[in-house]
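Every protein chain except one is present and positioned as in the full complex.
By written order: A, B, C, D and E. Residues from 1 in each chain.
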């Protein structure tokens, strides 16, 4: 059972930084959940810097402790969790980078390990979706973000952080009928941009609407949308207002507080997530107090708790087997 | 028709910074809305730095896109809008600076162009009000701010960022019967300070009260107050809590979030604003993520949208003509 | 009557920094309220830096004015208030430092002066509680914080910022039956940590629950808990979300806004507080705009207002005399 | 004659930022020297951010005045100089970006205008060299840098900021027999790396050796090496110690001071430079005082002075015609 | 005898910040040397912020100890030295501010106390010179700066930080025949600017020349120039390269290191300085490590040491009496 170093025994500021002081383990035996970095910012249209996102999230995550009182679940110590290191990238070459990211995540998925990615700009999510869909089939998606990331092209080229979900749908790795995105706000190119989600067949909830929903109401809607099949959960930190997450590439003013954002995440239990990511952390634009990295680490921790809850009550695993029949025996067998 | 460079064709981080990537145009032909800077911080009583406010707002505004989904209006492309550069100032000499600012804004107003000023400390607003009143007559005012700016003197002298609206009322360029200020909070010199607004004949809504109003309720109250005559809208970024706007000269803790503040602005449609400003952006105190400048740019964008809405439905222009009869023929004729 | 320099006569950025531009007075004659620093960060488990907390709070406090409109009370000018300087500390030696802090605060308490401490990490509160209990007997406590600070030991040693209230209860300087803590959130070591408060006999309100209470409802509950005896009020700035207070040692995402936090403080009138502190301000992690220090200064100002209200209506003083009979005659006699 | 706005008439902090307050001119008529940005950081192997280099250099350059006393030459007012805006780039696609940069610079070169590029990471120089060689033939090069940028591949791919001069030599756009690089220092992959320059036929002067040369001795050596043919001058700000240039992608400790670096630049008169660049300015890593951007602006200003000196004495132009016979008639004719 | 708090007894980070932990004393009895602030930035032509210079210098000066080994003199404990607080200013009104500064410094000079001013932008020096000349007659001046500050007008107005020494000469408070300025560098408006010093009758040593002089050679030249009469020593921190002093209003790249600058100051013994200042410290542009403020504090400390040396050997006082006959009996009598 992999778990963090005990912070009552040695101070939190001690030792090479891994996520939540978990062991760095380059292999996957005996592992149920793997946290890893996707250090890439070549797909960003404005501020770069997200290649250092994983380093910053690891640094801030030293404050995390094993038990999550909001979700009432033991996160570390109950689920064997590791820091799996970072995927390789090739600065300047997005089309060379995506397959490398995909291979890295693919080996995790193939081992039946649930993946928790630390971005990196949002273009990395395409690689994760490709890798997971190869193992689990087309994925449902819960996507929290200020931007839809459904644009077609920038500068006449297909891959970047604003086109990732359109590409994923076109490639069939995401099932738009089982996808919901929420938190959308900010200026657009044209009125038609508001129709992008509907045109592509997915559900979109603008922040203006989301602001009026309770976390449970939102979660019910998300659960109804994504159903019981295998899913992915992607959290772009620019969902949150720039006061809480200044360290990001394309901030949008006027979003939720961190409390509102965390409550949305915590409410999303009971979904069969096979992979998660938190993206768009750009440390050079963060404050000296690293609030963006700290929130990203906390969101990841809540995601780990969602997974731990699913395991604890068994219901998610059961639904998973019933619904997909893919790789589930291994998945269950792997558990002690 | 002046409009921004297309950010789907060249990246947003390209080119000399103008507001929202609009063309810098020193003349006013064919222009309906002019954004400009008022680079002055000689009137501030605490932190200086606002002379660089226009530069920072321009830098952050590169993220703005043409269509505003919150107000459901095309902002750029529908209204011919330019960056008109900055007004001249004289560091150290506030009484020399105010007339120069006034001349600059006056030429915009005289051309029938709606003015959008980027401050600069709040003392610049006096120059704007003088310039606009010279063209439009005494103005109604909507003033969002943590401070009333109604004090009489500091250090026994009349002009600075805390006395601007008292001076404007005394000079007759603002009609206090058509002025409302909202968001007031923070410590005062004495209990009598709370009566300043009433003594001067304007309406004041403290933040404590505003916090309990819906944006529409506030807007209704503002509309009722300012009536159908020509108005000015001044937004001091210290209205917003310092977590959202740390980069300002006299921050006051415990204010609205940026979402609350933007909703207040968006609600103020249907008023005949002839000029707008966003003031007190002091970049050296902003965070590395420039959240203050970004919010100021967004507020200005919402103001541009208010103007675009007014034009789109025609009703504002109609009301303008009916109510004031000043300069309106030119105003209408100017439009293509 | 000690009161601040007049900021309408000389600018706020003038002169050596003391709290709110109050005179620095090393003696206690004619003093009713003493603000002072506790420059210590040897008890922090993560980020250090709070030894510079008092300097930063003093710097930011220059913006405070004498009248508090939220509590409708004259703070300065009505209560004779000073900046009493800083307590001595011994870097690296927490067990040598605590008695020095205690002596410093003890001399204030012995003089019948109400104490307002600026931290420093939370371990300083143990010294304050010891000092005040020596004069007033066991204290009731209102404690606003993201953390319970009820752990037993770190690294097998008893004194640090996470054990302070357990130690105080064990030592009998705090009466757990008259103690309430609120705002708790963030990950824990184990589910049993949630029971720490109950085990020790005090009342704990997690942030999740507090978020649903009105300030007055919270204050009623606090008043009911602490009763009419002498009390202490401790405010850890990590109560507030890191967007508002990034400059702190162990930030926890997802907390209240500064407006919410200030409203909680303002509601706590009518309690017989003999001492107050604001702790865990770590300036090197604050933003360039110093928002953490500014909020800490504002919280301290609201505490001074609570005290001024108590004095103004006489009821608190009356209750004090009735309830404790300790030192009250001197206390009353001291007032002009 | 294009020249800057007069800073004795309007303050330096006024107006949209262009290089040295020069006019932004998108055309090239009547222009002799064009300053422009190359906003790209997709080729950097460590810290990104240089896409904002042109913005930062423009911002800092507001401090530049027209006369250069170190080189005793009038820079602005004597040579018609503009800010020509920025070249387009495609984030994430280095092989798509290089041709766009090349086209932009090519049009300047084709117009007989001397080019002054603001980077951007060093990979942009390959595009500049291609563009200039297309007009002027193979170029001599003076290259000041902590790194040789002669590596073959990173991550098995050919284009990035560490391979630029090897590629340029392989492509024949640089004549290694007329190239000198100086300032090299810092750790290497293997001892053979020290032989890279010799293997490729160019001259390399490590910082350890350069530190012992007077600026004139260095310049004599450079002049001897590059001869009288058309040349390019590339200055990577990481030449200078990180105390002076912290805002860069791959800093190397232990380099020259800014005074030493500027003296090297000033000494390089009498060379027939057809293009110049200053690269690797990464603003998010710069200090609040923007010292890196300021030094980059100053280096560019010294380069403009080198050009102005060449024109003033006529000798460079004469040598140009004698030595290359390429495009010189146009070049001379172009001058008023 | 006023002297600092002992930092072996209480930590340096303790207590309200005064210069070097000296007592804050608003009166002048028993005082020989008075350090004070001139919090003003209304005269700056580029970056503001120097109004907070005194606060930052005080903060950094906590590191200073009583004995100066470079000058081999006891600074504190031998000379009765105080922090005298700050002069009043009026933001926005330079012509109202200068007399207030002058009155403040004048009272110090009138008491026979040597004055040590902390700026503030350089325009404050005009007030100091007026005040000291009123007591001591026309002053000799040693002026270390990157800029001559001899311009006539900016924006057609007479007072700002670039015109101070021309005004002082015109007013007769400085004797140009006894003035030397050194360290000049950076771009100018026109070649004639290089002749400004000669035209006005003072001696100017550009940095290019100063860089080749030993500190003693420079000091000999300065001593020869200023003679034995009463003098003023003004140090603008932009003398030093921006790597050492980023926190300043108009930085110039390519200047001396801090070691070179301090050696110049230390060499200037044996001059009858009646006043000193260190100006142009702008904290919002300083690095997180406050290196500019620290250097300013150290320069001021070296100035205090120059004064202490003069007193220790008696020669300066003797020369003073012989040369001027002004106020010297009081000056001597004042000493214990």
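Definition applied: contacts are C-beta pairs under 8 Å (C-beta built on N, C-alpha and C of every residue); 3 or more make two chains touch, one makes a residue touch a chain.
Since we're looking at a predicted model, the values are computed, not measured.
Out of A:162, A:206, A:284 or A:310, which is the one that touches the chain we can't see?
A:284
Quick one: say which of E:23, E:172, E:201 or E:289 touches the chain that got left out.
Selected residue, touching the omitted chain: E:289.
Among A:2, A:17, A:47 or A:136, which residue is in touch with the absent chain?
Answer from the full complex: A:17 touches the omitted chain.
Looking at the whole complex, which of E:18, E:45 or E:68 touches the chain that is not displayed?
Selected residue, touching the omitted chain: E:68.
Which positions on chain D touch the chain that was left off?
Against the left-out chain, chain D lists 45-47, 151, 153-155, 185-191, 193-194, 206, 208, 211, 241-244, 246-248, 250-257, 284-287, 292.
List every residue of chain A that touches the chain not included in the displayed model.
Counting only chain A, the missing chain is touched by 9-11, 13-18, 24, 37, 39, 51-52, 55, 58-59, 83, 85-91, 284, 288.
Mind listing the chain E residues that contact the chain we can't see here?
Residues touching the hidden chain, for chain E, are 7-13, 62-70, 72, 74-75, 241, 243-244, 257-259, 261-263, 287-291, 294-295, 298, 301.
Just so we're on the same page, only the chains that are shown with their structure count from here on.
Can you work out the whole-Å distance between the CA centroids of chain A and chain C?
Inter-chain centre distance comes to 39 Å.
If a residue has to touch 2 or more other chains to count, which residues of chain D qualify?
9-11, 13, 51-52, 88, 90-91, 284, 288
Line, ring, star, complete or other: which describes how these chains touch one another?
Per interface graph, the chains form some other shape.
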